[in-house]
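The complex appears here without one of its protein chains, the remainder shown in place.
Moving on, here comes subunit A:
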Amino acid sequence: MLPAVFRCVRPISTSLALSRSLSHFRPHMDPDPSRPIERSIRSKLADTLKPDHLEVHNESHMHAVPPGSESHFRVLVVSSQFEGLPLIKRHRLVNEALKEELSSCVHALSIQAKTPEQWRSNPSLAKSPPCMGGSRGDHTVEEKLKAGRE
(Lines give C-alpha, C1' and ligand atoms only; values in the text may rest on other atoms or scores of the structure.)
Protein backbone atom coordinates (compact mmCIF):
# COMPACT_ATOMS: atom_id res chain seq x y z
CA MET A 1 0.00 0.00 0.00
CA LEU A 2 1.49 3.32 -0.99
CA PRO A 3 1.90 6.10 1.54
CA ALA A 4 -1.10 8.40 1.60
CA VAL A 5 0.95 11.36 0.47
CA PHE A 6 1.57 9.74 -2.91
CA ARG A 7 -2.09 9.00 -3.52
CA CYS A 8 -2.56 11.94 -5.74
CA VAL A 9 0.66 11.93 -7.68
CA ARG A 10 0.48 8.38 -9.00
CA PRO A 11 -0.52 7.92 -12.62
CA ILE A 12 -4.23 7.28 -12.98
CA SER A 13 -3.67 4.34 -15.32
CA THR A 14 -2.28 1.89 -12.77
CA SER A 15 -4.43 -1.16 -12.05
CA LEU A 16 -4.50 -0.36 -8.35
CA ALA A 17 -6.32 2.84 -9.19
CA LEU A 18 -8.97 0.94 -11.11
CA SER A 19 -9.54 -1.68 -8.43
CA ARG A 20 -10.44 0.80 -5.70
CA SER A 21 -14.16 1.32 -5.30
CA LEU A 22 -15.94 4.18 -3.62
CA SER A 23 -16.65 2.06 -0.54
CA HIS A 24 -13.94 3.82 1.42
CA PHE A 25 -15.57 7.17 0.58
CA ARG A 26 -15.94 9.28 3.66
CA PRO A 27 -19.55 10.24 4.33
CA HIS A 28 -18.88 13.14 6.67
CA MET A 29 -18.00 16.74 5.94
CA ASP A 30 -14.35 16.78 7.04
CA PRO A 31 -11.65 15.96 4.51
CA ASP A 32 -9.42 12.96 5.06
CA PRO A 33 -7.77 13.73 8.44
CA SER A 34 -4.39 13.03 6.94
CA ARG A 35 -5.20 15.68 4.28
CA PRO A 36 -2.54 14.52 1.89
CA ILE A 37 -3.17 17.11 -0.81
CA GLU A 38 -3.29 20.01 1.61
CA ARG A 39 -0.05 18.85 3.20
CA SER A 40 1.58 18.43 -0.17
CA ILE A 41 0.53 21.90 -1.28
CA ARG A 42 1.81 23.40 1.92
CA SER A 43 5.18 21.70 1.79
CA LYS A 44 5.78 22.43 -1.89
CA LEU A 45 4.96 26.11 -1.52
CA ALA A 46 7.13 26.33 1.59
CA ASP A 47 10.06 24.67 -0.14
CA THR A 48 9.82 26.61 -3.41
CA LEU A 49 8.84 30.08 -2.31
CA LYS A 50 10.24 30.25 1.22
CA PRO A 51 7.24 32.31 2.34
CA ASP A 52 7.14 34.66 5.32
CA HIS A 53 3.49 33.71 5.66
CA LEU A 54 1.52 30.87 4.10
CA GLU A 55 -2.11 29.88 4.32
CA VAL A 56 -3.63 26.88 2.56
CA HIS A 57 -7.40 26.59 2.74
CA ASN A 58 -9.37 23.63 1.45
CA GLU A 59 -12.54 25.20 0.06
CA SER A 60 -13.92 22.04 -1.48
CA HIS A 61 -16.86 22.04 0.93
CA MET A 62 -18.01 25.30 -0.67
CA HIS A 63 -18.40 23.62 -4.04
CA ALA A 64 -20.53 20.99 -5.72
CA VAL A 65 -18.18 18.10 -4.92
CA PRO A 66 -18.58 15.20 -2.47
CA PRO A 67 -17.78 15.76 1.22
CA GLY A 68 -14.17 15.07 2.06
CA SER A 69 -12.86 16.23 -1.31
CA GLU A 70 -9.56 17.99 -1.76
CA SER A 71 -10.35 19.63 -5.08
CA HIS A 72 -10.73 23.37 -4.48
CA PHE A 73 -8.08 25.34 -2.63
CA ARG A 74 -7.30 28.93 -1.76
CA VAL A 75 -3.68 29.80 -0.99
CA LEU A 76 -2.17 32.97 0.39
CA VAL A 77 1.58 33.21 -0.12
CA VAL A 78 3.67 36.07 1.22
CA SER A 79 7.17 35.90 -0.17
CA SER A 80 9.98 38.27 -1.01
CA GLN A 81 10.47 36.19 -4.17
CA PHE A 82 7.47 38.07 -5.55
CA GLU A 83 9.23 41.44 -5.35
CA GLY A 84 9.19 43.19 -8.70
CA LEU A 85 7.10 40.49 -10.35
CA PRO A 86 3.75 41.22 -11.99
CA LEU A 87 0.77 39.23 -10.69
CA ILE A 88 0.79 36.82 -13.59
CA LYS A 89 4.41 35.80 -13.00
CA ARG A 90 3.72 35.34 -9.29
CA HIS A 91 0.76 33.11 -10.03
CA ARG A 92 2.79 31.13 -12.55
CA LEU A 93 5.40 30.45 -9.86
CA VAL A 94 2.70 29.06 -7.61
CA ASN A 95 1.16 27.04 -10.44
CA GLU A 96 4.56 25.62 -11.30
CA ALA A 97 5.19 24.55 -7.71
CA LEU A 98 1.82 22.77 -7.61
CA LYS A 99 1.96 21.33 -11.11
CA GLU A 100 1.37 17.73 -9.99
CA GLU A 101 -1.61 18.52 -7.80
CA LEU A 102 -3.15 20.72 -10.50
CA SER A 103 -2.84 18.01 -13.11
CA SER A 104 -4.44 15.41 -10.85
CA CYS A 105 -6.94 16.17 -8.09
CA VAL A 106 -6.93 19.93 -7.66
CA HIS A 107 -9.63 21.37 -9.84
CA ALA A 108 -9.54 25.00 -8.73
CA LEU A 109 -6.84 27.08 -7.12
CA SER A 110 -7.35 30.65 -5.90
CA ILE A 111 -4.11 32.48 -5.35
CA GLN A 112 -3.12 35.58 -3.43
CA ALA A 113 0.56 36.27 -3.94
CA LYS A 114 1.88 39.20 -1.93
CA THR A 115 5.25 40.67 -1.08
CA PRO A 116 5.97 41.09 2.65
CA GLU A 117 5.33 44.82 2.31
CA GLN A 118 1.98 44.31 0.61
CA TRP A 119 0.99 41.85 3.32
CA ARG A 120 1.93 44.29 6.07
CA SER A 121 -0.17 47.05 4.55
CA ASN A 122 -3.14 44.77 3.90
CA PRO A 123 -3.08 41.55 5.93
CA SER A 124 -6.36 40.10 4.69
CA LEU A 125 -7.44 36.93 2.95
CA ALA A 126 -9.75 37.39 -0.02
CA LYS A 127 -13.01 35.46 -0.13
CA SER A 128 -14.04 33.12 -2.92
CA PRO A 129 -17.17 33.89 -4.91
CA PRO A 130 -20.16 31.62 -4.24
CA CYS A 131 -20.25 28.36 -6.14
CA MET A 132 -22.61 28.14 -9.09
CA GLY A 133 -22.63 24.38 -9.18
CA GLY A 134 -20.50 23.90 -12.25
CA SER A 135 -18.73 20.87 -10.80
CA ARG A 136 -21.99 18.98 -10.27
CA GLY A 137 -22.24 16.25 -12.90
CA ASP A 138 -18.89 17.28 -14.34
CA HIS A 139 -17.28 13.97 -15.16
CA THR A 140 -13.77 15.41 -15.38
CA VAL A 141 -14.04 16.55 -11.75
CA GLU A 142 -15.24 13.09 -10.72
CA GLU A 143 -12.22 11.58 -12.45
CA LYS A 144 -9.90 13.98 -10.70
CA LEU A 145 -11.43 13.19 -7.33
CA LYS A 146 -11.07 9.46 -7.96
CA ALA A 147 -7.44 10.06 -8.86
CA GLY A 148 -7.01 11.83 -5.56
CA ARG A 149 -8.42 8.95 -3.54
CA GLU A 150 -6.34 6.18 -5.06
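The rule is simple: contacts are C-beta pairs under 8 Å (C-beta built on N, C-alpha and C of every residue); 3 or more make two chains touch, one makes a residue touch a chain; residues count from 1.
By our rule, contacts and distances are computed from a predicted model.
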| item | value |
| --- | --- |
| Per UniProt record, name of the chain withheld from view ["Regulator of G protein signaling 9a", "EF-hand domain-containing protein", "Aspartate aminotransferase" or "Glutaredoxin-related protein 5, mitochondrial"] | "Glutaredoxin-related protein 5, mitochondrial" |
| Subunit A, residues in touch with the chain not shown (by the definition above) | 87-88, 91-92, 95, 99, 102-103, 107-112, 126, 128-135, 138, 140 |
